[in-house]
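The other protein chains are all here in position, but one chain of the complex has been omitted.
The chains carry the letters A and B, assigned in the order they are written, with residues numbered from 1 in each.
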Amino acid sequence: MSDTTTDIEGGGQRLPFSPTGSPAGAPDATPAWERVGGIGLKILTTIGSIAVTMVGLLFLTFIIGRVMPIDPIIAVLGERASGSAYEAMRLEMGLDKPIIVQFGYYLWDVMRGDFGVSRLTARPVFDDIVRVFPATFELATIGTIIGVVLGVPLGVLAAVKKGTWIDHVSRVVALVGYSMPIFWLGLVGLLVFYGILGWVGGPGRQGIFFVDIVPTVTGLILIDSLIDGKIDVFWDAVSHIILPASILGYFSLAYISRMTRSFMLEQLSAEYITTARVKGMSEWAVVWRHAFGNIKVPLITVIALSYAGLLEGSVLTEIIFSWPGIGSYITTALLSADMNAVLGGTVVVGLVFVLLNVFSDLLYKVFDPRAQ
Amino acid sequence: MPNSVPNSVADTPTSETWREWLNTDTPRSRFQARMGALWRGFTRMTSNKLTLFGMLILVFLVLVAAFAPLLAPHDPYAQDLGKRLLPLFSDGHVFGTDSLGRDILSRVIYGSRITLYIVALVALIAPVAGLLVGTASGYFGGVVDVVLMRVTDVFLAFPRLVLALAFVAALGAGIENAVIAISLTAWPPYARIARAETLTIRQADYIAAIRLQGAGAFHIITKHIWPLCVSSLIVRVTLDMAGIILAAAGLGFLGLGAQPPSPEWGAMISEGRKFILDHWWVATIPGLAIFLVSLGFNLLGDGLRDVLDPKSSSDD
Partner (left out) sequence: MTDAPLLDVKGLNVTFPTRDGGIFHAVRDLGFTLGRERLGIVGESGSGKSMTGRAILRLVRPPGKVIADHINLEGQNLLDLSERDMRKVRGQRISMVMQDPKFSLNPVMTVGNQIVEAYRLHASVSKKQAKQKALEMLEAVAIRDPERVFRAYPHEMSGGMGQRIMIAMMLVPDPEILIADEPTSALDVSVQGDVLRIMDKLVKERGMGLIFISHDLNLVSAFCDRILIMYAGRVVETCEAGKLHEATHPYTRGLLNSLPRLDEPRERLDVLQRDPSWSA
């Protein structure tokens, strides 16, 4: 299991995240208490390690919010707070208690889904996040689909035709993707495809005439509009999502195609590939049935990582496209020093990250016959 | 292979024998062997055209930054509202001017200093922090290891930019705080690399021998483990540079990094954003600069990895 993660590190260097720590390369990367056998124990330690990571994650956001240089009371009340209001808020926030107790309160609040109230929207942060999350989810999902549909074949082709023009093209595509500031590409894309060519809808998730027509069911406009049977709303949403999703998809493509290529190269030089050729198989079947069959599982991990990476990329993309998702939410909150909203958003993104990693780990264990 | 050592001038080679001196199979001194290895790595790297291209970009960047006052045609801060938003190739303003009439070329040139400043600081802070954590974790093992690696995992559990945003939110906007925030999110991979290296080195017989001679942990870590971690860290740093530049530019773009009127490239894009449809060059030129520099680092990083780490899998 170590070889796959090794390669993830090797190629792109984009998303070196593995919160559970298990895929770290060295043979004794797992702490001793995790190496003790037993399936039940293994599940327990896995859950335990996820829990520890999550508590650590919350502790980090807690530190950022409560302990770092900015005075949390001033952050809430503003600079011109009166002395008595300051003191009252200090007691209300429990800042007179020891830090560990404060963290306990924080943990308890978060577990109940209470991230405090946003100063900007004057609503519970949790409700805000529930409202904006589907927009990000929709964007990142379409982006990942674009990245997978184009990136995987490109990577396979580049490996099979190593050293030919298609390999060079794939290399350039990836290099440009790794080197391009995503917000700038978004701007240029907006300029070209909206400003000059007029092929796509402008910023925002919907045209102003289409807002609030369909009732919210899933929060995903592409789906809600279809449920309601409003095709025009659907096409309007498509025209708005296609550009930001393609831009996110391009970054995902760069990463996925590179990883696919390096996985495939490794497999194509394996001896069982010669075996398949000796059997008299066509090159197509050798590549897709045998070699590709062997990279499916690590590829799932890569796709999960890239999906998580798009959550990050969406912060900047959402700003450019005025996309009302979690990235916009965090940034807007940040610029108005709305700490509760910033930290709530950060925690949620972190949790999604951890869960995606756990999920891809799990898939790995289920689908790779060697991992059982 | 010409392996004749220059006989009379063994340690002070003349220009004709430089190559031979470097390429010799029988180095006379440790220094010569080291230089020879460096030279061979250098020739291998530069034999790849893309790597060479990356290197040239970065040399160009350093020169531009160093000679910014000489190269810039205008004061990057000088406003001239009469000449605002001039297009490309205007008189005296090759890249046009921005909304305050400042010369974009001069601002891009001065911006290279800020970019280099951020990259250099992060490239110093993050790997060193990672090295400290990683070697401590790997060398002492046990509880130290478990705790430090847990902390590392927690940091890795966040998307970098989001975590950096949170840090900047707490610390306040500004270029130094951006550096701190990026460093705080960049160190964990280095810690993992350093730990993995330490674990292998710690097992080596010569470490046991040194320990028997009475060397303490501090001596072993600083004199024997750190030097061996350096090459894999360098590769990783070079590959990370592009990401650091993009992160810094992203923070600048969000208004959380360098503050106006500083000619930071990301902030310049942010300023130009308002005019993107009518005056596209204001945002496009600094974007190209960012792209070029991170491309340079990516190309160089790829080349370095091929030379220093032939298996091309830096494992952390």
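Please note the rule applied: contacts are C-beta pairs under 8 Å (C-beta built on N, C-alpha and C of every residue); 3 or more make two chains touch, one makes a residue touch a chain.
Keep in mind that what you see is a predicted model, and the values were worked out from it rather than measured.
In terms of the touch definition stated at the top, the absent chain reaches A within the entire complex. Among A:Met281, A:Ile300, A:Leu335 or A:Leu351, only A:Met281 touches the chain that is left out of the view.
As for the chain not pictured, it touches subunit A at residues 270-272, 274-282, 290, 293-294, 296-297, 368-370.
Heads up, the rule we're going with is that only the chains that are shown with their structure count from here on.
Taken in their complex, subunit A has these residues touching subunit B: 2, 6-7, 9-10, 13-14, 16-21, 24-26, 28-29, 31, 33, 52-53, 56-57, 59-61, 64-65, 68-70, 175-176, 178-184, 187-188, 190-191, 195, 308-309, 311-312, 315-316, 319-320, 330-331, 334-335, 337, 339, 342-343, 345-346, 349-350, 353-354, 357.
Here subunit B touches subunit A in the complex through residues 145-146, 149-163, 165-172, 189, 192, 195-196, 199-200, 236, 239-240, 242-243, 246, 249-250, 253-256, 266, 269, 273, 276-277, 280, 283-284, 287, 290-291, 294-295, 297-299, 301, 312-316, going by the rule given at the top.
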